[in-house]
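With one protein chain withheld, the remaining protein chains of the complex are depicted in position.
So, chain A:
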Amino acid sequence: MKTKKAFFLVPYLAWIILFVILPILLILWYSFTDSSHSFTLSNYVTFFKNGTFLKMMINSFWYAFLITLITLLISYPAAYFLTKMKNQQLWLLLIILPTWINLLLKAYAFIGILGNNGLVNKFLHLFGIGPVNILFTDFAFIFVATYIEIPFMILPIFNAIKEISPAVIQASEDLGASKWQTFRYVLWPLSRPGVESGVQAIFIPSLSLFMLTRLIGGNKVITLGTAIEEYFMTTMNWNMGATIGVVLIVLMILVMLLTNKKTKRKKVNL
């Protein structure tokens, strides 16, 4: 019986070792060595001494934060009203549908829409405006990234809100709470697990977005993701690329720990 169980674990363990643990060890090894494979800390020294990397890091954080915040602001009300709708499954399907299309395709579609000869500018032309340079701006980058991430925020929040019993909301109103107080003290805390997983699903990948920064942001937005791609693909300095990768992993772990933090309750003496 025991050996049988162990047998079923083999594929899982092989997967974890080959595709999770080994790559991380490799990245760590690269980040602590130089091009002649000898141990060094110089990569980290460069990272934290050279202002450009720190700036990139802050940049990554800032854009990931903006994308997550805007996505949340749009998704929370959307998820809430979705739980009140008839034909919820159909609406959900419509929201999930775009995620089935390849990211690259969507990016190119937006180049077509936002470009100088694109749909938006043709529309603006009718009013005698433009052409306005929309593509390759911060705005375009955030707009497209938000569009792509919205389904990943709506789904967990929708599920969390759906699990809240309507009677609990009524109980809050029954006890004299206004709509805003009910949201603040009941709906929001009870739906927070959904918000947390939504934030994790968006903030962490947003830290390392590189395709969109290139195609939509036109390399005007430089994040740690773009930097890693640059080091691995263009300058072939794998050691520096790996160092940035390690920093990114540490940052992601920090974000996860922060969003999962449970607040301890104060005890009352009656």
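Heads up, the rule we're going with is that contacts are C-beta pairs under 8 Å (C-beta built on N, C-alpha and C of every residue); 3 or more make two chains touch, one makes a residue touch a chain; residues count from 1.
Convention: contacts and distances are computed from a predicted model.
Asker: UniProt names the one chain left off this complex as which of "NAD(P)/FAD-dependent oxidoreductase", "Hydrogen sulfide production: membrane anchoring protein", "DNA-directed DNA polymerase" or "Spermidine/putrescine import ATP-binding protein PotA"?
Answerer: "Spermidine/putrescine import ATP-binding protein PotA"
Asker: Of the listed residues A:88, A:133 or A:178, which contacts the missing chain in the full complex?
Answerer: From the options A:88, A:133 or A:178, the contact with the absent chain belongs to A:178.
Asker: Kindly note down the residues of chain A that lie in touch with the hidden chain.
Answerer: Within chain A, the residues that touch the unshown chain are 165, 167-168, 170-178, 181, 185-186, 189-190, 265, 267-268, 270.
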